[in-house]
Structures are given as C-alpha cells and as structure tokens.
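First the structure, then my questions, so here it is.
With one protein chain withheld, the remaining protein chains of the complex are depicted in position.
Let's look at chain A:
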Amino acid sequence: MADDKDVLRDVWFGRIPTCFLLNQDEVTEREAEPYYLLLPRVSYLTLVTDKVKKHFHKVIRTDDAEEMWFEYEGTPLKWHYPIGVLFDLHASNTVLPWSITVHFKNFPERDLLHCPSHSVIEAHFMSSIKEADALKHKSQVVNDMQKKDHKQLWMGLQNDKFDQFWAMNRKLMEYPTEDGGFRFIPFRIYQTLSDRPFIQKQFRPVSPEGHVHTLGDLLKEVYPVALPTEGGPKRFQVVIHGIEPLLETPLQWLSEHLSHPDSFLHICVIPVPSD
C-alpha cells in the first residue's frame, strides 16, 4: 500500500515546466523577459499565475491591461480544466518547457470563461467535487461534511498542502466493501479532434456479473475508437497525468488514485505523434 500512497504523492506533486511569453502585440515600455514556472498538474492556471501577472505588469502600461488570458499555439487555454489536462491534451509530445503566450487584450469571450477572482475557481472546484460525489455516493458524503471541511479541501488545493487535502479527501474516496467500488466512476474523456468538450457517462466499476471493470472496458463502452484495432497500428494514446496506464488497470483503483483533486478521472485521448 505504500506504493499507493506514493502514487498519490506523485500525482499531487506532478509539475510541468512552463515558459510564459508576452504576446508580441502587447504595447510594452520595454522588452518583456520570459517568465518560467513549474506548474502543478492538479491546479488551475489562474490559481498559480499571480506571479506571471505581476511580472508582466511591470512592463506594460497598467491602464492598458485587461484580464489576463493564456494561449498555446493559437488555442486559448481554458482555466477551468486542470493544468495537467491542458498540457496532455495540447502539448504532451512537444519540446519542453511548455511555451504559453500571455495576453492582456482581446479576451476571447467565445472560448474562455472570465475568472475575476479565486472565489470563482473555488466555486468551480467545489461544484466538481459535489458532482463527482453525487455519482459516487449519491452526494451523501459531501453533504455530511461541514462548511469548514469544504474549506479545508479548497485550502489544501490553493496552498498545495497534500496532507491537509487528503485528510478530508479520504472520506470522499471511501465506499462500502460489499459494493466493491463507487456507484459510478466520475470520469471525463477529453479529445482533441472533436467539438465536444468531453465525454461523460454513467459507468459502474463492477459489471453486473461481478467482474471488475478495467480502463479498457470503459473505453470499449464509451469511446471504442480510442482502442487499438486488432493487428493495426496504435492510433491513439490514452493519457492520464502524463502517463499511459495499461488498459487492464482496474477502473476503481484509477478513480481512487489517479483522480484530480476535483474527484474526476480526467482521461485525454490524443493521436499518436506522426513522427
């Protein structure tokens, strides 16, 4: 079990080296130096980029500055997806560090949500947790928690406190032993090629016959295209937290250990790089 705890720590402390560059179109008083950061995979862009904002505010006229937003190779980055998901989805096979362009103008209203303060992130985060618990325990666990318990979850994420977060999150991961798992596995499958933002369906961790469902079973059920065809070349990578778990991995275990702090198992299906 010590391995499982290590897996949780590795998932929590996963980092992506990132280089923030100011958009060339921004009016600056002098040339802006790039800013480098190690972004936590489990956090949100707008939650960890206060330093970036401060850095670039030094060089642009502050009265010109509007809400900061980020873009990678022409794609606006949605702050309400975890950072790891954004990276895996858009830049998993590129050269590191991940170069993100910072904008202070022309906010893409169609693609992005506004994020005026951290309380918006908190609201989004808590709503995800509640949704996931509705799937896992019919909301029983999260409703039994007190306000301060909810706060503890959020503060654990905001301040990158692993122990503080998991002291409370442990309750959300419990299930009756006789059931063999959660009611439904809260998961989301992201893909680059579709207009749909993600796939989310009700899927039980154990089959009616009592077999343990695996990652492969899930994909076969909801997104069979992602599976390698018999004898054909591998066309898609199934990436969680920057790694490709074996398809035989039990889904319940994945949900317990490889879920993001918002209790969802975010799975990215990306095409295999051509080269």
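FYI, a residue touches a chain if its C-beta (ideal position, glycine included) is under 8 Å from a C-beta of that chain, and two chains touch if they have at least 3 such contacts; residues count from 1.
As a working rule, contacts and distances are computed from a predicted model.
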(message) Missing chain, UniProt name, options "Cell division cycle 20", "Autophagy-related protein 16 domain-containing protein", "60S ribosomal protein L6" or "Pre-mRNA-splicing factor RSE1": which is it?
(response) "Autophagy-related protein 16 domain-containing protein"
(message) If I consider the whole complex, including the chain that's not displayed, which of A:Val48, A:Ile199 or A:Val212 touches that chain?
(response) A:Val212
(request) Would you indicate which residue among A:Leu37, A:Met68, A:Ile189 or A:Val238 is in contact with the undisplayed chain? (result) A:Leu37
(message) On chain A, where is the contact patch with the chain that was removed from view?
(response) 1, 3-4, 6-7, 10-11, 14-17, 30, 33, 35-38, 55, 58, 96-97, 173, 175, 177, 180-181, 212, 241-246, 248-250, 252-253, 256, 258
